[in-house]
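With one protein chain withheld, the remaining protein chains of the complex are depicted in position.
Note that the chains take the letters A and B in the order they are written out, and that residue 1 is the start of every chain.
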Amino acid sequence: MMGSAAAAMIVLAAAGFVGVDNPSTAKNNWMLHCQGCHLPDGSGSADGAPSMVGIVSRFLSVDGGREYVGKVPGVANAGLDDTALAELVNWMLQTYDKEHLPANFKPYTAQEIGALRERPYIVEAADMRQQLLEKMRSMEAAGENR
Amino acid sequence: MRAIALILGLSLFSGGALAADFPEPLPIEPTDNVATLPASYPDSWIYAMDGNFYSVLDGKVLILDLAATSHEFKGYIGAGQFGSFLAASTRPELYVAETYYSRRVSGERTDAIVIYDKQSLKKKAEIILPGGKRGQSVTQKHSFQFLDNERLALIFNFTPAASVTVVDLVERKILNEIPIPGCSLIYPTGKLGFSTLCGNGTMAAFTLGANGKVTGEQRTKKFNDIDNNPLFMKTTKVGNTTYFVTFLGTVQPMDMTGTWPKVGKTWSLVSEEEKAAGWRPGGWHILSSDAQGRLYFLMQEKSYPGSHKDGGGEVWVFDAKSKKRVARHVLKTHAISIEVTRGAAPYLAAVNANMEIDVYDAVSGQHLRTIGGNPAQTIFVMQASGG
Partner (left out) sequence: MAILDRMTERATRRLAQGTSRRSLLTALGGILVGATGLPLLPVARASGGAGSGYPGVLPQSTGDPQDPGDPASCDYWRYCGIDGFLCSCCGGSASACPPGTEMSPITWIGSCRNPADNRNYIISYNDCCGLTSCGRCMCNRNESDLPMYRPSANNDTNWCLNTKSSVYTCSTAVIIGYAMDEEKK
């Protein structure tokens, strides 16, 4: 897993990031604020921090998913200002799940992140995630039926 | 000195030459003789939690009498692998939340609340905690807290997903698990609720039903300036006010007695001059209070970024009402944690740099005695009994 993520990152570095001024700063902030629990390759752990790999950008395609990404406590509570956090989220979406990035992807701005992080999810975080995952599943099923 | 006298005595009296002075022999003593403790401990007793970092599998909770000039060590119970501890005041029970493995360091993991009888210190019962998720850290009082007049206990879990397990101590069963991602530790609030400190500088509060389910939620404003002057996670209570303090010595009073926590008006322990000299609270358990309404803070001089756990050489005493400093105790030995007893004549206990407990008169600051004798390896938290 680590190998494929590393390979993906090389491709991305060549392709460039949208909404990320300085990818190396974003990556350093990922290391300092996220990686300890989400692991270097973003794969997370059972009963711990969820995996980002191949999933995190899919939240952007379902209703409420874009808000979820900004309100999930790992994002909202990070010790970063809104600008650095928006860049980190944009970097993360494009690093750990570029393939599911919507074609019309609009990067998070500092203002949007600032507004979302004002009230992070706490008790409801896991339920919200489940609901969004179910929406993804039904969207997929609908796609297959078509 | 006494030991030397005893040896001299023995040699003098050897041969039974003076048996005539003692016509009766010493009484015959029964075996199978095990000491017991009173059901309610005097105010001067404290629990000293030894995480025993040098063999963390084998921590313990010592029971000590700070007033004693003899027989100061009353007993102890086990508290392994970053154990947490609670002492009930409404029934004669002690609770240890701990973790162990079936093959000491490997095998099946068990997390449990072990219940001890306060008089015999014998294990009475246990409640198994499911999921292998009990949070393990350097001892924190707020990782394990009573609720609902000691009917319930809340335990902090960390996997690293954060949650709280609600346990019915009377029925001895698990009621619920409440996820609190992004937040940490447990601060009992109101009649049947708790608050938790969150990573964005707020406190989130939850009300519970009798079954341990969440019935309501509110959040405070952001009052904890985590990146510039963060709150320590320790508290002490005077009257209806729960006191926190920040790394740089700002006192943050909170009213946790109502349904929702109320953020009080801050004040500073240190003047501008003292701040410039680097005075601030420092150590592990850095604050306490007495029954007379005084607050005690372990203070360090010449602090620097990163010295917040280094302990300190003085204890500053403030009147909670007037917020005025009423005493400044220079400690005999640099200390890392303090606790004050609740009696009419309070004692100040300070875990010193040698991991002994220095006992002071809390009011005058006079050093009374040191409890040492290598009883413990790494005591970080003490708790006054008072019941």
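Going forward, contacts are C-beta pairs under 8 Å (C-beta built on N, C-alpha and C of every residue); 3 or more make two chains touch, one makes a residue touch a chain.
This structure is a prediction, so every number in the text was calculated from the model and none was measured.
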| item | value |
| --- | --- |
| Left-out chain, listing which of the shown chains it touches | A, B |
| Contact partner of the left-out chain, one of B:28, B:105 or B:344 | B:105 |
| Touching residue (missing chain; options B:27, B:306 or B:373) | B:306 |
| Chain not shown, touching residues in chain B | 51, 53-57, 81-82, 99, 101, 104-106, 109, 132, 135-138, 140, 158-160, 162, 183-185, 197-199, 224, 226-233, 247-248, 275-278, 280, 283-284, 301-311, 313, 334, 336, 353-355, 378, 380 |
| Contact set of chain A toward the excluded chain (per top definition) | 22, 24-25, 27-29, 31-37, 39-40, 45-46, 48, 77-80, 84 |
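Assume only the chains that are shown with their structure count from here on.
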| item | value |
| --- | --- |
| Distance from the mean Cα position of chain B to that of chain A, given in whole angstrom | 40 |
| Residue numbers on chain B that touch chain A, as the complex places them | 131, 133, 159-161, 178-183, 198-200, 204, 206, 214, 217, 219, 226-227 |
| Residue numbers on chain A that touch chain B, as the complex places them | 36-37, 45, 47-49, 72-74, 76-79, 117, 119-123, 125-126 |
